[in-house]
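Here is the structure we will look at, set down as structure tokens.
Apart from one protein chain that is not included, each protein chain of the complex appears where it belongs.
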Amino acid sequence: MYDGGKIIAGIIIGLVLLTFPIWYTHGMAPKRPEVKLPEKEKKCVKDGPYMKTKHMQLLDLWRDSTVRTAKRIYVSEDGRKFNMSLQNTCMSADCHAKKSEFCDRCHNYTGVVPYCWDCHIAPKEEPKEKSEEMH
Amino acid sequence: MLEKAFLGGRKYWSWMICLLIVMGAGLIAWLFQFRDGLGITGMSRDISWGVYIANFTFLVGVAAAAVMVVIPYYIHHYKAFGRITILAEFLGVSAVLMCLMFIIADLGNPVRAMNVLLHPTPNSILFWDMVVLNGYLFLNIFIGWNVLMAERKGSPPPGWLKPVIYLSIPWAVSIHTVTAFLYAGLPGRHFWLTAIMAARFLASAFAAGPALLIIFCLIIRKNTKFDPGEEQIRTLSGIVTYAMILNVFFFVLECFTAFYSQIPGHMHTIQYLFAGIHGHTGLVPWMWTAVFFWTVSLILLIVPAARRANDVLAVACVTVFIGCWIDKGVGLVIGGFIPNPLEHITEYQATLPEVLITLGVWATGFFVLSFLYKIAITVKEELGA
Partner (left out) sequence: MGVNRRKFLKIAGISTLAVAAKPATDALAFNPKEWLDEKLGGFTPSEMMLHFGHKPEGSVAGEALTATRWAMVVNVRSLDEEIAEACMEACHKIHNVPHIKNPKHEIKWLWREGYEHALPGQQHEHIDEEIKKLPFLVMCNHCYNPPCVRVCPTKATFKRKSDGIVMMDMHRCIGCRFCMAACPFGSRSFNWKDPRPHIKEEEQNPEYPTRTKGVVEKCQFCAERLAKGQIPACVEVAQKLCAEKGREPALVFGDLDDPDSEVREALRSHYSVRRKPELGTHPNVYYIV
């Protein structure tokens, strides 16, 4: 092979550069995110595994149902009734009130930037939070 | 055939690079708009459509004008136009492309543009506008490419292309009629609520489009080895003349209905455009400039000696194009919003980012046009046409 040495050297260098992200960051992967579950409420609207994978589909369904068909009450599988609202149900004080300890943990890890918060107001998270939420 | 667009001399490349620079400026301005919202334009709560939609409306007309070459050739077998149908079709492609870009530039939420496809709404004219514009774009690319390919190979175009070409004829009329329907069906806007809207649109389209085509033919004749032909230019100028007469006539008809009936709703906008209301005279200089251009163009077009002299014809075509752009773009679209439904007057002035984005879109259109024309002309030059 003409210039065999150069070609093989080039291939090896290329492979090294191509696999750089793998071997350079080996062992440096950040820990899997741990979300802080709400203290009071132990049962969500639907079960955990479903919510983990399909919360966005549920929220989409809630959104269209509330806005477009005036149907605002969601009946869960075990008969509990919820108001279909991100701000007032999901993010309520008893449930996932702290976005930074719940939603953001996984979203930041996976690099997801949902634009829900451009409109929907996330509950404030300062020490004075309780008095402000009693608005 | 695509490679022909990359073989050009210094003039071609300098032109393309100039266009790329303007396109780049437009893109940067658009990124600012994407980040900060449409507030950086001059539009307002009362004038919710501005320069973008004005240009879109005008360019739909220019795109439809390809049909003025296709009909004589394919339906009436006017052989002479066979030389330039490709130029008309490629003009249609770049004009429609500009239209689509202006629409995207005007959307408040361009990332949601797919919602129009995901939630089809047949009662909305905007839905049909999307359908017909994209269809026309596809039709013209498809037809133009196949016809050019066939010409290059020295054989007649394939038989199955004929029905597609016949389809493009009513389709061209439809793109402009549907765009006129955007305006003509709105109950709150009296300036637009007129049956003659679609007819006016078509008349000014068939004046402005072929006028632009004539200018292109003259430029091509001067700068390349392909001569579109004297007879072709003569016939096109006749089309522009009649269309321009009809266009001005239709406008006079509008003025008659408004001022003879003395109905305030009909009169107000025309008063604002030509005389101003309560000291608001923002568009008055524009409209009188348009009238001046129209008058000059009519004289130069109707007088046979003037029309036959190509230099004078070029001037006439430029005045037709600019006059129609002002009337349709600025006068019609902006004027329709003034006075607003509560009889308040807000004026409109385009901002710098808005102008940069507009120029960027025009530059993109010209870039695509030059690209396609380069291919077509090189093919024709090689054939020794």
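We just call them A and B in the order they show up, numbering each chain from 1.
In this section, contacts are C-beta pairs under 8 Å (C-beta built on N, C-alpha and C of every residue); 3 or more make two chains touch, one makes a residue touch a chain.
Every value quoted in this text rests on a predicted model; they were computed, and no experiment measured them.
Trainee: Could you list, sorted by label, every displayed chain in contact with the chain left out?
Mentor: Those shown chains that the absent chain touches are A, B.
Trainee: Of B:S14, B:T121 or B:T295, which one is in contact with the hidden chain?
Mentor: Touching the chain that is not displayed is residue B:T121.
Trainee: Kindly state which of the options A:M1, A:L17, A:A70 or A:V113 is in contact with the chain not pictured.
Mentor: Candidates A:M1, A:L17, A:A70 or A:V113; residue touching the omitted chain: A:A70.
Trainee: Could you list which residues of chain A touch the chain missing from the display?
Mentor: Chain A touches the missing chain through residues 57, 60-61, 63-65, 67-75, 81, 84, 87-88, 115, 118-121, 123-124, 132-133, 135.
Trainee: Just the residue numbers, please: which parts of chain B touch the chain that's not shown?
Mentor: Output for chain B: 36-40, 43-46, 48-49, 103, 106-110, 112-113, 115-116, 118-121, 123-127, 130, 182, 185-189, 264-265, 336-337, 340-344, 346.
As a convention for this text, only the chains that are shown with their structure count from here on.
Trainee: Once you find the CA centre of chain A and the CA centre of chain B, what distance in Å lies between them?
Mentor: 47
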